[in-house]
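I'd like to ask some things about the structure below.
With one protein chain removed, the remaining protein chains of the complex are shown where they sit.
Naming follows writing order (A, B and C), and every chain is counted from residue 1.
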Amino acid sequence: MLVVMQSHATDAQIRAVCERIESLGYKAHPIPGAGRTAIGITGNTGVVDIASMEGMPGVVECIPVSKPYKLVSRDVKEENTVVRIKTPLGDVTFGGPAIGVVAGPCAIETAEQAFEIAGHIKAAGIRLFRGGAYKPRTSPYSFQGLGEPGLKILAEIRERFGLGIVTEAVDNESLDLVEKYADVIQIGTRNMQNFSLLKHAGRAAKPILLKRGMSATLDEFLMAAEYIMSEGNYNVILCERGVRTFSDFTRNTLDLSVIPAVQRRSHLPIVVDPSHGTGRRNKVLPLSRAAVAAGADGMLVEVHHDPDHALSDGPQSILPEEFVQLVGEIRQIAAVLHRTIN
Amino acid sequence: MLVVMQSHATDAQIRAVCERIESLGYKAHPIPGAGRTAIGITGNTGVVDIASMEGMPGVVECIPVSKPYKLVSRDVKEENTVVRIKTPLGDVTFGGPAIGVVAGPCAIETAEQAFEIAGHIKAAGIRLFRGGAYKPRTSPYSFQGLGEPGLKILAEIRERFGLGIVTEAVDNESLDLVEKYADVIQIGTRNMQNFSLLKHAGRAAKPILLKRGMSATLDEFLMAAEYIMSEGNYNVILCERGVRTFSDFTRNTLDLSVIPAVQRRSHLPIVVDPSHGTGRRNKVLPLSRAAVAAGADGMLVEVHHDPDHALSDGPQSILPEEFVQLVGEIRQIAAVLHRTIN
Amino acid sequence: MLVVMQSHATDAQIRAVCERIESLGYKAHPIPGAGRTAIGITGNTGVVDIASMEGMPGVVECIPVSKPYKLVSRDVKEENTVVRIKTPLGDVTFGGPAIGVVAGPCAIETAEQAFEIAGHIKAAGIRLFRGGAYKPRTSPYSFQGLGEPGLKILAEIRERFGLGIVTEAVDNESLDLVEKYADVIQIGTRNMQNFSLLKHAGRAAKPILLKRGMSATLDEFLMAAEYIMSEGNYNVILCERGVRTFSDFTRNTLDLSVIPAVQRRSHLPIVVDPSHGTGRRNKVLPLSRAAVAAGADGMLVEVHHDPDHALSDGPQSILPEEFVQLVGEIRQIAAVLHRTIN
Partner (left out) sequence: MLVVMQSHATDAQIRAVCERIESLGYKAHPIPGAGRTAIGITGNTGVVDIASMEGMPGVVECIPVSKPYKLVSRDVKEENTVVRIKTPLGDVTFGGPAIGVVAGPCAIETAEQAFEIAGHIKAAGIRLFRGGAYKPRTSPYSFQGLGEPGLKILAEIRERFGLGIVTEAVDNESLDLVEKYADVIQIGTRNMQNFSLLKHAGRAAKPILLKRGMSATLDEFLMAAEYIMSEGNYNVILCERGVRTFSDFTRNTLDLSVIPAVQRRSHLPIVVDPSHGTGRRNKVLPLSRAAVAAGADGMLVEVHHDPDHALSDGPQSILPEEFVQLVGEIRQIAAVLHRTIN
């Protein structure tokens, strides 16, 4: 951290700040400048709370420096983490040269609906199926998912179609069940800082797909992954799904710059959900192409054969034939980056 | 657009709105409903200003579509909900003419620290004490709270000082414990859409203080309260604590307009947390005055006798002597609004 | 500025960064830390572009330190600037113990409308009248203001009613005219970074009321004032009028924390416009009280005797009788802070 002093700060004020820093167990480095003095703080193994010295006389502001994350950082592990999902149809990897694709309906509604869509996903050459059995909905009066019966439908999809399963857990109880039935446990946007759930996920034996919170900074996003990893589960896939801004023509604003930003700081794979990221069917294809072009390690796409009667998120689900087109297009984009689709 | 009339709007008022609509060149479609009348507008070639009819007698609001919440709505219950907390020192109410104040440290660190601060809170004439035993922290390496031992310290504060206790639950397990020890159960910002926790809180026998999510719209905030109420717990206190915006000189942007907005739509009390809302000690007093002036039904303030050594949120905690000044100032502001502090 | 190195940065990488800094004419101060080295930069009289060294091997990030503003800063001038407006009815000041109030319609529509409202403003004991002759409107097909005939109506209001005049200029041409007719020249939100206009305003002989841009950071806001002051016009009144966020129940999010933040960094007065800041008539009174309670040096309020037929911003204008109530209420709030209304 750096403490910036006023240009007319007295020597006594500067000394007082240095003494405060030392009394907290750190080391102070006053750096006299042309116009004013700044004081660097080192020796801190943890994080000094931003602004803890802002109230002292002569202080302009306190600026944080060190990044607080460790296990997620490329400083700790330089090479990419490759998360590998075994499916009856073959392995799917995230973080290697191949780009992983996950597709399926927002929610599991009935076995018929799920099987119908699973058939289309498999036919498109994709090996990971998504579908919610537990749905976090803004309204308590909206469809909340089928619960464990939904998980059983998903298990049957693995058996019948050979597809690996990605599905969301919303609390510690459902996480234990999801871990039992699924291949990848999804933690949703609204739970990105449900630290109790993150720690629980850190003790699960399955990989975690962690969605970015609606207004999470990059540091908060990586720290949420750090929670999971700090409990021993190193198989974390990050997922950008749009953030909340003033912009009102899409449901969220898809922040594709986060892809190179994550890849610079962390070794974890980063995938993109253009369905939630835009909330509009007609924007899923262009933004999917864009995500792969920006370097995404995977895609998470909502597909529904009858979106007008979907129990949730119909307007952002694409049709099976649009999904085939999507896979074809991102395969070509991936080739430009010397990557493949798996 | 839809103009929503109050449920007791007179025929003359409805007619007046229809005439206004027609005089603007549009067509009015009064739609009598079970509880109230709504008036649809069609035939508009230009733009109807969304609020242009909001000032007319009998009008609740003008919106593209009806709001999805029911139990939180003033349409369902016109008079204010008054949440009453019994403390050994006397009752504290939220939602009535008196303004409820809750104060204390961010986290319970030791019995000594907690007792020291509790003494100051009581001396300032305040009867509700806050302090976290479970702390949701961005980093897994930050102090996470004392857990149940912290709750026992809080229980001792009630016994020794006569103060009522407000403290946070972070998951279903801690909520059961908090319910046992505390007078008010707090649901934090990061859990505002942890629907599993909200439903669990809805089955608790204690009032819930629900903090607004970092990027929650007003509808999402009210729907989170609806989750709690839909399970049978009608004692919900809403809390504005700053939202996330581009603005970078405060930790969050305190959105005081939400006070009249909530009071217009809902019967639930709304309180303000200026400590998290600004993140800066020097802004807590001016924004506390502002919150009461804007009509807040209560205040939630972080106080620490030694903020430089606080284990969390030191920079935003005010000193006991500053808290005495704060209570004095908001008491005077409250008097201007013919309200008192309790 | 501070350059933060990776924890495994080599000595050669650190040396390379230091040499780059020195080659740019600055002085490098390497600060070895427990985990990593940070390099402070001093001797810079201007601003080092943030991130100019981010691409070098071993660099994590570059963090800016020095504030770039000079004339607006309290470092340069410790005591408050008091901007004094002479009106036939007596002086109005901004920045002293008295709180200045400006009121009137959004736009000057006709002489009759303007005179009617001016009479109400004067009767409420207020001495500054606002009303736009040049209106920046989102649509080219909306009413754009009367232009110079509007300014002549304003001049007649000064003569007839004794009120001082505040009105907006939208380009260099209109600024010259506004300077001739008005007592205070307003620069609107959309022009806060119209630097050509700011420099022109810096050469005007009348005080400038500068509105914060819709998404302006505090630094950008103060730098816009610096543009005006750097040309020799030191009479600048800052105005918070709401910023653009995700929040959708008000037209803008009124950021009252900016009041203590400005007052900490700058000697310039800061006023609040709750009409644009909320965009809703029913929120103008509570937020006006809040602004004064937070320490605002003045208020800018839209008043219209017939808002339903106003040519712009009707839904946010309050009625003359509401304005009388507003003045009474903020007078009482001001008294709590030992201030008066003028």
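Going forward, contacts are C-beta pairs under 8 Å (C-beta built on N, C-alpha and C of every residue); 3 or more make two chains touch, one makes a residue touch a chain.
This structure is a prediction, so every number in the text was calculated from the model and none was measured.
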{"item": "Residue in contact with the excluded chain [from A:154, A:291 or A:341]", "value": "A:291"}
{"item": "Options C:85, C:170 or C:218, residue touching the unrepresented chain", "value": "C:170"}
{"item": "Interface residues of chain C (partner: the chain not displayed)", "value": "20, 24, 46-47, 49-55, 68-70, 136-141, 144, 170-174, 190-191, 193-197, 199, 213-215, 219-220, 223, 226-227, 230, 244"}
{"item": "Residues in chain A touching the chain absent from view", "value": "215, 217-218, 243, 245-250, 253-261, 264, 277-283, 286-287, 289-295, 307-308, 314-315, 329, 332-333, 336-337"}
{"item": "Residues from chain B at the interface with the omitted partner, ascending", "value": "1-2, 29, 31, 33, 40-48, 50, 64-68, 215, 244-246, 248"}
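We adopt the following convention: only the chains that are shown with their structure count from here on.
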{"item": "Geometric centre: closest chain by C-alpha means", "value": "B"}
{"item": "Rounded Å distance, chain A centre to chain B centre (Cα mean)", "value": "29"}
{"item": "Where chain A touches two or more other chains, by residue", "value": "215, 244"}
